[in-house]
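Below you will find the structure I want to go over with you.
Entry: chain A
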Amino acid sequence: MEALFYIFSIIAIFSALMVISVKNPLTSALYIILCFFALAGFYILLNMQFLAAMQILVYAGAIAVIIVLAIMLLNLAKTKGAIKDFHQLVIGIIAVGLLFLEVILYIDAAGEKKPTGIYTNAIINKVGNTQIIGEFLFTKYVFPFEVASILLLVAVIGAYIFAKK
Partner candidate 1 sequence: MNINVNDYLIVATIIFCIGALGVLIRKNLITIFLSLELMFNAANLGFVAVSEYLNLMSGDIFVIFIMVVAAAEAAILLGIAIAFYREKGTIDIDKANELKM
Partner candidate 2 sequence: MSIFLKYILSIIIFFPLLSALILVFVNKKAEGLLRNLATVLSLVEFLLSSFLFIYFKSNTYEFQFVERFSWIRAFGASYFLGIDGVSLFMILLTTLMTFVSLLSSYKYIKDHVKEFVILMLVLETFMLGTFASLDVLLFYLFWEFMLIPMYFIIGMWGSGRRIYSAVKFVLYTLAGSLIMLFGLITIFILHYNQTGNFTFNLLKLYNTNIPLTLQIVLFIAIFLGFAVKVPVFPFHTWLPDAHTEAPTAGSVILAGVLLKFGVYGFFRFAIPLMPEAALILTPIILVLAVISIIYGALVSIVQKDLKRLVAFSSVSHMGFIMLGLFAMTAVSVDGSVLQMINHGISTGALFLFVGMFYERRHTRLIADFGGLAKKAPIFAALFMIAVLSSVGLPGLNGFVGEFLILVGSFKQYTVFTIFATSGIIFAAVYLLWMFQRVMFQDITNQKNEDFKDMTFREIMTVLPLIFLMFFIGLYPDVFLSRINPTVVHFVNIIEHNKYAYNLIKAKMGLFNA
C-alpha cells in the first residue's frame, strides 16, 4: 500500500509538473490525463472505487477529450506556449512557494481529530460505496443534484452560444 502511494505520488507530481512546463498544449493535455489516472489510483487507495471510476470516465474520458478536441480544432498544437517572461516565473514561484509553505504549516498545525462519522471502511465495503453515494445523492443532496444538472444544461447551451459564430 505504501509503495503504491509513493508511486502514485511521484507519477501525479511529475505529470503535473510536465503539464505546466511543456511547450505544446497537446502534450500538456496528455500529461494531465496521466495525472488524472494517478489521482484515480489515490481514490482506490482511499477505498473510493466509484470516485476513481468517475475520475477516469469524466475527467480523463470526457474533459480531457474535449480539450484535445479543442486543441486540434483550433490547430493549436504548434502554438508557442513557452515561458518567456523570466521575471514572471520568479515572482510566480515565490508566491506559490509562500502559498505552499502556509498550507503545509496549516496541515501541520491542525493536529489530531477524532473521526465523527459512521462510514468506516468496513461499512462502506459492506454496503458498497456506489450505493451509499447514490442514496445520498437522491435523498439528502437531491436539491444540489438537480441544480447541478441544470448547471450542466446551461453550460451546454452556453458553450454552444459561445462557439457559434
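A word on the picks: all candidates are chains of the complex that A comes from, given by their letters.
Everything below uses one rule, namely that contacts are C-beta pairs under 8 Å (C-beta built on N, C-alpha and C of every residue); 3 or more make two chains touch, one makes a residue touch a chain; residues count from 1.
Note that the structure is predicted; figures quoted are calculated from it, not measured.
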{"item": "Touching candidate for chain A, same complex, options 1 or 2", "value": "1"}
{"item": "Residues of chain A that touch candidate 1 when the two form their complex", "value": "1-2, 5, 9, 12-13, 16-17, 19-20, 25, 28-29, 32, 35-36, 39, 42-43, 45-48, 51, 54-55, 58-59, 62-63, 66-67, 70-71, 73-74, 76, 79, 81, 83, 85, 88-89, 91-93, 95-97, 99-100, 103-104, 107-108, 113, 115-121, 129, 132-133, 136-137, 141, 144, 148-149, 151-152, 154-156, 158-163, 165"}
